[in-house]
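Note that this complex is displayed minus one protein chain, with the remaining chains in position.
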């Protein structure tokens, strides 16, 4: 996939594409059929591998047909029944409802996206640890409310970015494993109970589906959508973190400041001299657009109604796709940006040198303590960097 | 185009698709080249028709390449220069900057989308006038805060929907004609002035481009983005209106109430008896998701900076596509919904009949006036319907 | 009023405060009673001036009581009936419903706020015209995507800000005059019709109320809320414009750039050397927070239902207050900021001087035209400034 209106979109490959989603829908139906056979609810003759029975050539028709029922599952099930053998056709999808298949398939797709984001976070943390190692004590001017504040170090600046990124990584880790959805037509496992002969057996079918798909066993959450908003919030927390980093680079990359430069910036259609901080710009873009998508997921959750929501549920799907793909793109861009970031120690030192009055606070402190001011006024900079580095290293250990 | 995650998306056809956007980018370059030749800035030998020089097969490469510069124009211009003759290649794009081409092309795409929305609004108004004609005096129960309030008429209910829709139509009309964007690299028409020999001539080039593309002549608005937020706000005002209509139908279509039914509802994958109000549900979906997109356009506008914005600008594009396509889809669905809506006069009358205490207010009034209560307690219902119908008819006249 | 958590809030005075809202509620009831008497619906003996019958000392009880019915009108009417004479008490509020009073009163309050914003926009335009006059041709470096682009002038930069502000002013003008709300309990003017004896007379009562309050006559819009979202969108368009201006100043005020400074910046609790661009920062704050409020108004509108909405309506009130007060505050801060803005021509010229390669585009143009490059490469800068200045002057004429 690619997208002329969201440059960089190709970095997300096929994640959450119609094709990937269709594959996931089939994977859910396939796993469920296997569960039915395994548990002896369906006869052995119902054994079948549904994989490949539908494909790219079916997407357009399924998508158009999806409007008939509000989702593509009825259409897909009809196709599968048509193309599978008689006995698999009789049994497939029995006990599930459309929402079970849609929700579980979407979470499978999201899991793939979250995995990529997590991997890129690792790369980012590695890049930042590298930057810290290289420029740990390089002097740089701290700013508050845009104005010169105090001396600090490049290591400290990078460690603050690291902190934002590790906070995002924590948020992401808190949402996995993602839950399976099996509730049946009204969240009562009615059909599954009828098929399996008991409520406990119906719950076992649901658990077996979770196990088979590598998802968490879960109570049906058809109209309790915190599982969805949690994912959205974590993704937005990621773009927040990269937005923060991009803001600092965006300012620092100005010619008048010159502390940062992208490893390889973009050119202009009319101004060949320019070295635009394109990844930075595209990360800021992602950070600007994500909060509205996260809010839409909450609005959808807050609209939950009955035993299947009349619109709120439907608003989640494309919102999740957009948010997840963009976060994957931004994750990859941020990894590139940090891996290739150039820091100009000379300009940073010169900017610090040129700053006026930034040691006034220190004079006040010396007046209080009666001790002479320290040479650097760098405070606990090094210790704070060390703490952040340690957190980063622990994260890498936990992620390897 | 279609979209498994946004059922109904195919209704928007190719509007704002990568293909349509690429065509529009070429149309802008093409018109600009013609303007340069027409105005004798470029020699006659530069005359060329760029249409068709790039096509669907170039989209993927252009999209991936767009990340290099943050937008696809450099890549497109390179392709066009490669494929046009020498003299056209020398002249094409001269005087423009990427932003000019992107902004103008996007507005061309949006114009097409707005035209479709406007046409569907006409259909909706016609459908509502038809419903009013058919059921004008049919009694129905008015509710406030979900509770029985007073008697009203179906005509009045439909006239309120009509009002919401006409308000949206007004909002939409207020944003056209859309403005051209020609500012050059920094919003100073520097290159255009250099090419044409004078500032006035440069402005004339910009005006000629507007005329040729059927857009409004405009001062460069590269970092003054009210032109964009205005469009977004108008589109959201449309989905608000359909959301309102869908809410009323969603409630009225409940079996326990039974006043409304979709002409042809959707079925369930497991419950064949169901007649789901699918269009209603999908309209509610659109209304839930639109405000976040409109807000993103404002956030992007508020991030305007320098002579080209570092991220805010880039956040607009895909947001506009998503919002515009969804509004087109919803416009078409709302037109279908209203054209085929079934109103059950008997159930409505029965629900009104069953309501308790709804004439208490009338008794109070009679106590005050000393006059006996009117038979219906319908107040100015008919007059208000008439006013709304007249407004609707005037709109249809103005739109034909 | 003041607000420790929204510094600058006191600039909005009592606008949309509980006190102002209560006054407006009483003003509506008072005007309606006068209308009833004037139109001979109520007897002359019902004449009364309700102003002052309730006051600041009643606010807390009314606010707490408002939860009982979801709005304060029942409580207020009870108080007024208690404190007015018998005959006024018998007649006041008759024919209105709570929503009529709440909506109309809120629009009265909003009108006051919009008036202040409009007045501050005039001041801002004046300030910008002054800045343009003073620095029209001062050289400054244009940036795109944060990087040096081309030479431009301070006049041109100010004229772009002017454009954003005039676009906001246009948006604001498009929403006035604000509409009255009179629909009665279910938007049918039932009680008014019963009281006045005819539908036409009931509509006349509504029109008379509009006239008396200086609002626009209007069809009831109880569940067609474009009147509200239009106001919200216009207010957000204002904060967008100031956000744009503040972003440019925020960057230009950096010590490393030094082109802009606030006339009187804020100090730091620990760093006495700092001259923080506080108004700039607070304007950015307002611009960041406004889009979410505008989106909430759309979400509320899209939730419209029945003949009075079950929550969407209630979500509008405080959202409008917050958005309107903050816009007033920002309007005033932006007026101050622009009136006292310092522009450092020397630093701007030096930054331009230091820029590399920014005339490369011009060389390309010269190569095409065969004419020598112009001295300045300022293009149509002056002409564009002139056009903007003229638009500004026309706006001032129209506003005086």
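First chain written, first letter: the chains are A, B and C, and each begins at residue 1.
As a working rule, a residue touches a chain if its C-beta (ideal position, glycine included) is under 8 Å from a C-beta of that chain, and two chains touch if they have at least 3 such contacts.
As the structure is a computational prediction, the values presented were derived from the model and not from experiment.
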item	value
Contact list for the unshown chain, restricted to visible chains	A, B, C
Of B:180, B:202, B:215 or B:253, the one touching the omitted chain in the full complex	B:253
Residue touching the undisplayed chain, where the options are C:116, C:283 or C:355	C:283
Sole residue of C:303, C:368 or C:389 that reaches the chain not shown, by the stated touch rule	C:303
Residue among C:69, C:115, C:353 or C:390 touching the omitted chain	C:69
From A:3, A:18 or A:240, residue that would touch the chain that is not displayed	A:240
In chain B, positions touching the absent partner	143-150, 250-251, 253-257, 266, 268, 270-278, 280-281, 291-292, 295, 299, 351, 354-358, 360-361, 364
Contact footprint on chain C, counting only the chain that is left out	2-11, 16, 18, 21-22, 59-60, 62-64, 66-74, 77, 93, 96-98, 184-185, 191, 246, 250, 266-271, 276-278, 280-289, 291-293, 295-296, 299-300, 303, 310-312, 314-315, 317-319, 321-322
Chain not shown, touching residues in chain A	70, 90-91, 94-95, 97, 99, 142-146, 149-150, 152, 156, 160, 163-164, 167-168, 170-171, 174, 184-195, 197, 199-200, 202-203, 219-227, 229-230, 233, 236-237, 239-241, 243-244, 247-248, 251, 287-288, 290-292, 294-296, 298-299, 301-308, 310, 361-362, 364-366, 368-369, 371, 373-374, 377-384, 387-388
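Just so it is clear, only the chains that are shown with their structure count from here on.
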item	value
Rounded Å distance between chain A and chain C, as computed from the means of their C-alpha atoms	37
Whole-Å gap between the CA centroids of chain B and chain C	25
Computed distance of Cα centres, chain B from chain A, in Å	30
Junction residues of chain C - those touching two or more other chains	143-146, 149-150, 251, 292, 295, 299, 361, 364
